[in-house]
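Can you keep this structure in mind? I'll have questions shortly.
Missing here is one protein chain; the remaining ones are kept as they sit in the complex.
Lettered A, B and C in written order, each chain numbered from 1.
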Amino acid sequence: MHDLVAITALGGTEPKIDRVGSVTCTETPGVALASVAARQGREDKTRNAVSQLIGAETPAVGKFTGGPIIAFWTGPDQWMIEAPFETHEDLAHLVKENTGDTASVSEQTDAWVRFDLDGEGVLAVLELLSSLDCRKMAAGAASRTSIHHLGCFVLCRASGSFSVYGPRSSAGSLHHAIVAAMKSAL
Amino acid sequence: MTQDNRLSGGQIDRTKTLNFKFDNRSYSAHPGDTLASALLANGVRLMGRSFKYHRPRGVLTAGSEEPNALVELRTGNRQEPNTRVTTVEMFEGLEAHSQNRWPSLKFDALAINDRFSTFLTAGFYYKTFMWPAAFWEKLYEPMIRRAAGLGSLSMQEDPDEYDKGFRHCDLLIIGAGPAGLMAALTAGRAGSEVILADEDFALGGRLNSETFSLNDGDATEWVKQSVAELSAMPNVRLMPRTTVIGAFDHGIYGAVERTGDHLASLPSGKPRQILWRIYAKRALLCAGATERPIAFENNDRPGIMLASALRTYANRFATTAAQRVAIFTNNDDGHRTAADLHAKGIRIAAVVDVRDDAPTSHDYEVLRGAQVRDTKGRLGLTFVEVELADGSSRTLDCGALGVSGGWNPNVHLTCHQRGRPAWNDDLAAFVPGADLPPGLSVAGAANGVMSTHGALQSGAEGAAQALGLKGPLPDLPKAEDTPISQTPFWYVQGCSRAWLDQQNDVTVKDVKLSHQEGFRSVEHLKRYTTLGMATDQGKTSNMGGLAIMAELAGKSIPETGTTIFRPPYTPVPIATFAGRMKGKEFHPTRLTPSHYWAKERGAVFVEVGNWLRAQWFPLPSETHWRESVDREVRQTRASVGVCDCTTLGKIDVQGADAADFLNRVYCNGFAKLAVGKTRYGLMLREDGIAMDDGTAARLAEDHFVVTTTTANAVKVYQHMEFVRQCLFPDMDVQLISTTEAWAQYAVAGPNSRKLLQKIVDPEFDISNEGFPFMACGNITVCGGLRARLFRISFSGELAFEIAVPSRYGDALMRRLMQEGEEFDVVPYGTEALGVMRIEKGHAAGNELNGTTTALNLGMGRMVSKNKDSIGSILSEREGLNEPGALMMVGIKPVNAGDKVTAGGHLMDATGPVDAAHDQGYVTSAAFSPSLDSHIGLGFLKNGGTRQGEKMRLVSPVTDLTVEVEIVSAHFVDPEGERLRA
Amino acid sequence: MRYSGFKVIKEALTGHKGWTPAWREPEPKPHYDIVIIGGGGHGLSTAHYLSKVFGLRNVAVIEKGWIGGGNVGRNTTIIRSNYLLDGNEPFYEFSLKLWEGLEQDVNYNAMVSQRGIINLIHTDAQRDAFTRRGNAMILNGADAELLDAEQVRKEYPFLNFNDARFPIKGGLAQRRGGTVRHDAVAWGYARSADSHGVDIIQNCEVTGFRIENGKCLGVETSKGFIGAGKVGCAVAGNSGRVMGMAGMRLPIESHVLQAFVSEGLKPVLPGVITFGAGHFYVSQSDKGGLVFGGDIDGYNSYAQRGNLPVVEDVCEGGMALMPMIGRARLLRMWGGIMDMSMDGSPIIDRTGIDGLYFNGGWCYGGFKATPASGFCFAHLLAKDEPHPTATAYRFDRFRTGRMIDEKGMGNQPNLH
Partner (left out) sequence: MIIHHPLLGPRDSSEFVYLGDASLINRPDWQAEDATEAFYDYAYLRDNPAGEHRELWFHEGGDRSWLVVTRNTATHEISKVELARDVARAQGRSK
């Protein structure tokens, strides 16, 4: 096992947590990501491989499925696989094993920072950030959107509970935007 | 001071008193007041000065259409110029100052302009101030500029926060008067997602200003009940203090919510205003109508106002401009004002009605067929002169005159997509035309339905139609349904200094002159006289001007034309459109994984696109940046240096056709690149100009990692997706950006291998044999961490680039520094990086400037002619291949110590120095510690054949001329022995 | 009639009875030596120079609406000659020189105000590029000054020097740049051309060209056929539409550019400022309004109106650059149709059709070019050879690979 110590996207050794009113924003580094894109003519095989991996139907447009390993739709015949980091640090490798040459797989774990937003009033915060109609997002919805000029993914885990994935290098700007919106809306 | 003009009743909270100041004088008011109503209640009629003649002005209206009573609201860095007193909600401690006057509102020196008004007619400035030519900037213009302008900015940074947000609904209802409220009730009860927005802080619209009954009760009672019912609906959002400013494409509406303007101070973190982008499936415009004035001599004195405004101040705000009031009207609505004021105990001097058959009254005198000829009162109205039907004249003592010339529907939003309103003869006004913004419909007075009953009904029907609701409409409250009765009347014959645009001082005389000089189209009239160009966008002035122009041209008003309205409906603070995107948050900031480490090392950072990169790492002993940079270069070339190059774009290219794909996007070949090898690639645009360069490393048969320059990462990714999806849709290739996923470091210098060998796990052979120049591969480091290693060099030294998952970048950098101590390892920044690449003659952004070809860059031979690649065909055009084309060269000063300036131009050693003799230019320059001389790269005509030539490097803009020698661009290790070592 | 301060006083004292229309409203003659399509700035200035400088009087300008109703009446009024490339700089410098003598030339005060323009520098690469440009300007006989951050701060202390995301590192100034009262430019040229015998025919829309065996004989209009020895087309954003009637496809796309004006304010901005790290440029009109703009919306459009994202983008730039304008209110926004060319530079050239000439592709640099554009187009129409400063503005430069690409963006018009 290697001996390099990781830091979070916000630069800390511990994830950052912010509370305003009843809403909590939690930096969530404990997640591994890998993108899967079907090879030409292998779309069905890829779908099967993915659904086996996540133990659920491969998600349709705008959705995520599975658990604890989940997949969410990112583009035509393209998905992002999400799994717990401790158990699946080398997720891309695992996914590649499952899909073989039916799909192209790329490690995305550290391409993203994840913030979990939970609590009463979270919708009021999100409407200051994203043009998505989050009030219409039910558990299992996943969509890409732009937050303060940053390309992000928004996943609705449960009513009043969302995950926002943003580009890791801009974690600070995204975090600032989220907390400012919380202070404004709550 | 006591509120002498306070009346009974109204919708103000007398249990609380608020204190405010106007021009440093203290007054009192009540919650529910606007600054306008509070000033009137305190007997203040004089509130401002006009733009051009500095005429004394009071409030003309009771709403956002106010052209006259503009003030500077608040103080210090919150000073807000040109604020309409009619829209300012009273708060404790409010401070306002009058503007555009000196030394004081009562005694304004520039009121002298009024005396010379006959010289200052429309467009006079186009005809003079031309001699002598030089005097315009020096004398005339500064004079004019000083006099012009209205309020002033504080010149300090706006301290408040602003937000922007998004809302979605099935039906957006704009305006919460009778039509809007009824529409909201109809849609809300049907379960639709509704947003009801109104610019006022009190919902209800005109109902708040009227005394007539709804359902045999007070109209305001019905408003209260309706608002209560709507507030209880989860599917309805009420947005008071929210102005819908524009109707944009495809049902997107801009709305500004004033969340903090009515507060003495903002709670921390709370915004002053929010710009809402409302996505509405349908929208219903219920914006009501605006009363219009009549033009007559001196119709602009403080105390002369719209009759409906007098009524609003009396009924809603329980105040009046004066205790004795006259009315001038061409329609029955004017009489309603008289009746309401009379009921409030105001003495009506008389109602002057231009109609011979005007209704009479037992309570006050009505002068039928009469007209107001002139008015008097320097700082406020004292009396009006009336010409009676029989031609005799009579004066009426009064402190206020209510004028009613009929009503104009508020069609503004219907014009925002350049739709034109249609003329309606019964109203003698423009109503919404046929070409409305898609998805928008109109109800109530905004649609020319003037009675309360009609408004309620059209509101209900409008909502039902917009949403396609089946079934019966909800019951409507019983309400007045009086028909319109008016005789179109725009101006009193013979008047000349009769104001149309009160803010810009455009009079009937100006319109006549405009016509006389041939400026007859509405657009010319507007531009020549500035009619309707004021901060009220001509809400109360356009119609009058148009009517008079029509009469002069002997045409009907619709033939003469209409001016369309543009967004925003009312002016919006620039900060509101910017929201949070200001200061450091203007653009997102991108930090590299080792940013915090670099900060600890005291690095100086520089913006590269949105990235912050370490520019150099100064030592405490170093006082000038050059010391740091020179040291970093020397130490790297002498031993080993490490540079964070994470910012380079990285794109994963996978698939069976990955190699073919790269063959198309790069002008040089990639099909035969072996697995485990890296190759430099040059990417052309389709027009044959160089777009970007980088490397492609083949990690597997079907897997490449492509790097792009930091600046072009996004553009190149887009381009590759275009080629993939649009040009070669059946290629089996998949792309994804991995820029952020990997922290990447250049480890350069003779000892770079030794350093890496201490970190790369032993099972990987990175010796020159095992891992030769341009090799690449997946490895592990520090005991098993997955990593990628590339043997590529930007510096020209033996060098590697090593990548690990971003979260470990910080740790890896620290480890490299620690393990490198024995080699005296140095971290280097972008400056040293730049110096070394110039020494090596590598092209970068300054050379790939969007106008240079492979030929210019000295890579002409790289463009493969025996394959199809983007840009290869058009790169063959004659103009891009002329003999004497620019070629990249190296530049060295002849006299040691002379500086080479980037941006300087190259001229022959002798002969004239001008554009005609321009030979080329310097793109990049630096001091080279390795050569102990300034050096540069540049493009020179026919540069390939001019090595050794002496030339002049001229930079007149930096006042510099240097003798230089043209040399090879490869200053250091031209044979490339070092990187293969 | 000659305009002068004396005349203004005389008229004032005699009730302004003597003022006559600034131009006639003639009916079209059956035939003109030269017909210019487009009563905008460029068409009217072409007519002015044709009649006054080249002595051609049998000329008509035909305009589908009202003169000056296009981009000359809806721009941000900036004039400058701070170009980089030799194909452009001499032309724009010629234009600036014509601006400097405009009022006396046309006897109309268009308020040419050389209050100076500054392009701000935020990176070292930008400084290198602006140094090269400043040198190119001087080598072409124009004026240019390279300022450091302190000099900029002295002139514009209210810019964001505290917490700027992209710190100001200097600027390239051109003192002779400035602003002009845009409507007055159209009116001044129109009045002058009219006084030299040019027929200005408003509300006359071109519906087609009469072309016989490769020669253009005139134009079909809503007021009937108008014969012409030569036809010059100067219709900016409508170039594609109009030249399409002659069967031509152009290296041009029409895009919408929005512009904005604030409420009137007491003077705050001495000159013209261009933000180098965002899309924002601003000046203050003599009436006190801040006149500002930014980038084009970016999609093909003839709608003469834009959308919110660009409004926000521009105001974000404004706030980032000068946070003291936060409480100033945006009063009006409008859009113009820009004839965006494939290299960002204009075309003044003959066409494949004998007797048909073209002037267009001005992107959003058209206003400052108005005098030189008219002069050079008049030169081409009168002498059948390009004016020395406009020789590079040829159609075939794209075929031969001699693009004039100031920004280096290539054949994508919305990037220029």
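For this structure, a couple of remarks:
As a working rule, a contact is a pair of C-beta atoms (placed from the backbone, for glycine too) under 8 Å apart; a residue touches a chain by one contact, two chains touch by 3 or more.
The structure presented is a predicted model; accordingly, all values stated were derived computationally and were not measured.
Although it is left out of the displayed model, the omitted chain contacts the following shown chains in the full complex: A, B, C. Touching the chain that is not shown, out of C:L250, C:V282 or C:A390: C:L250 (per the contact rule at the top).
Although one chain is not drawn, the whole complex shows that of B:D363, B:D397, B:E876 or B:E963 it is B:E876 that touches it.
Interface note: of B:W102, B:Y596, B:Y680 or B:F728, the residue touching the hidden chain in the full complex is B:F728. Of the options A:G12, A:G55, A:P76 or A:G100, the residue whose C-beta touches the omitted chain is A:P76. Listed here are the chain B residues that touch the chain not shown: 248-252, 277, 279, 417, 438, 657, 660, 686-687, 714, 718, 721-722, 725-731, 868, 872-874, 876-877. Although one chain is not displayed, chain A still touches it through residues 61-62, 74-76, 78, 131, 143-146, 151.
One chain is missing from the display, and on chain C it is touched by residues 238, 240-241, 244, 249-254, 298-303, 307, 309, 342, 398-399, 411-414.
By definition in this document, only the chains that are shown with their structure count from here on.
The centroid of the Cα atoms in chain A and the matching centroid in chain B are 32 Å apart. Here the CA centre of chain B is 22 Å from the CA centre of chain C. Remark: chain A and chain C have CA centroids separated by 49 Å (rounded to whole angstrom). Residues of chain A in contact with two or more other chains: none.
Across the complex, chain A is touched by residues 161, 163-168, 268-271, 274, 277, 279, 580-581, 585, 587-593, 595-596, 610-611, 646, 652, 654-656, 702-703, 730-732, 734, 736-743, 780-786, 804-808, 810-812, 815 of chain B.
By the touch criterion stated above, chain A contacts chain B in their complex at residues 1-9, 11, 29, 35, 37-41, 78, 90, 101, 104-112, 127-133, 135-136, 148-150, 167-174, 176-177, 180-181, 183-184. Taken in their complex, chain B has these residues touching chain C: 51, 78-82, 118-119, 121, 124-131, 133, 136-137, 141, 144-146, 148-158, 160, 162, 164, 246, 248-249, 252, 254, 275, 277, 416-418, 513, 516-519, 521, 523-524, 527-528, 530, 535, 537, 566-568, 571-579, 581-587, 589, 606-608, 685-689, 691, 845-846, 849-851, 874, 877-881, 901-905, 913-915, 918, 921-925, 954-958.
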